[in-house]
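Below is one structure, written out as structure tokens; comments come after it.
The other protein chains are all here in position, but one chain of the complex has been omitted.
Showing chain A:
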């Protein structure tokens, strides 16, 4: 039985799939595979020793924990910013809209140095905070701050177009049905935005986990205090302990993948609930 050549109204599947796979392999899959191959230089016990050492565990905790907290803060702050930018007309709105993108464009080192200068104990903001007994620069709080800084555009830029598309009539319908403003926001608007919010959260989180440039300036980088996992990887590299470095990288990779996978499923679930393609 010879299969007739399949005709499609969207030709080019073979070509585009081939290019996609080649590109993804070259840029992502092969380097990542290298990571696993290099890690395999270590025996299992060496690997476990490396990744369960206090210093590594602490660095991972700092990176993932603070990234998660920063993404949560960005979620709330980002929603408020989006709301103001989309729903109100005020002088300078376009300027503020442009400012949101600065963390995207600014070299991260510049951001790190600027934040450090600002929050150092003699800085404009650091000094008054220090007099209240709050130390920001060279502590985990500083890391958290840098992560908030670089994550904010992700939430804003993913939620903004969805909120723009959200029909004002939906809010009017809720108001006519007797819903208070608060009920309209919590029961109608936020649920409609949930898929976009989750995406923005995942992106902000992923970016913060991998952030290096801006964090290392403000972190102070004290082992077991304010050392992030990416920095520990760089330190291991500079000590020529390549396999140790890749071992930490593998753990980060697997963790990040799992978390983003879960967020992705959540987002898919929220979306199918909205679009209900059952």
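In this text, a residue touches a chain if its C-beta (ideal position, glycine included) is under 8 Å from a C-beta of that chain, and two chains touch if they have at least 3 such contacts; residues count from 1.
By definition in this document, contacts and distances are computed from a predicted model.
Asker: Not counting the visible chains, the remaining one has a UniProt entry; which protein name from "Alpha-ketoacid dehydrogenase subunit beta", "Biotin-dependent carboxyltransferase family protein", "NADH-quinone oxidoreductase subunit H" or "Sulfate ABC transporter ATP-binding protein" does it give?
Answerer: Matching "Alpha-ketoacid dehydrogenase subunit beta", "Biotin-dependent carboxyltransferase family protein", "NADH-quinone oxidoreductase subunit H" or "Sulfate ABC transporter ATP-binding protein" to the record, the invisible chain is "Sulfate ABC transporter ATP-binding protein".
Asker: Of A:37, A:76, A:164 or A:177, which residue touches the hidden chain?
Answerer: Considering the complete complex, A:177 is the one touching the chain left out.
Asker: Touching the left-out chain: which of A:42, A:120 or A:188?
Answerer: Missing-chain contact among the listed residues: A:188.
Asker: For chain A, which positions touch the chain that isn't shown here?
Answerer: 167, 169-170, 172-180, 183, 187-188, 191-192, 194, 270, 273-278
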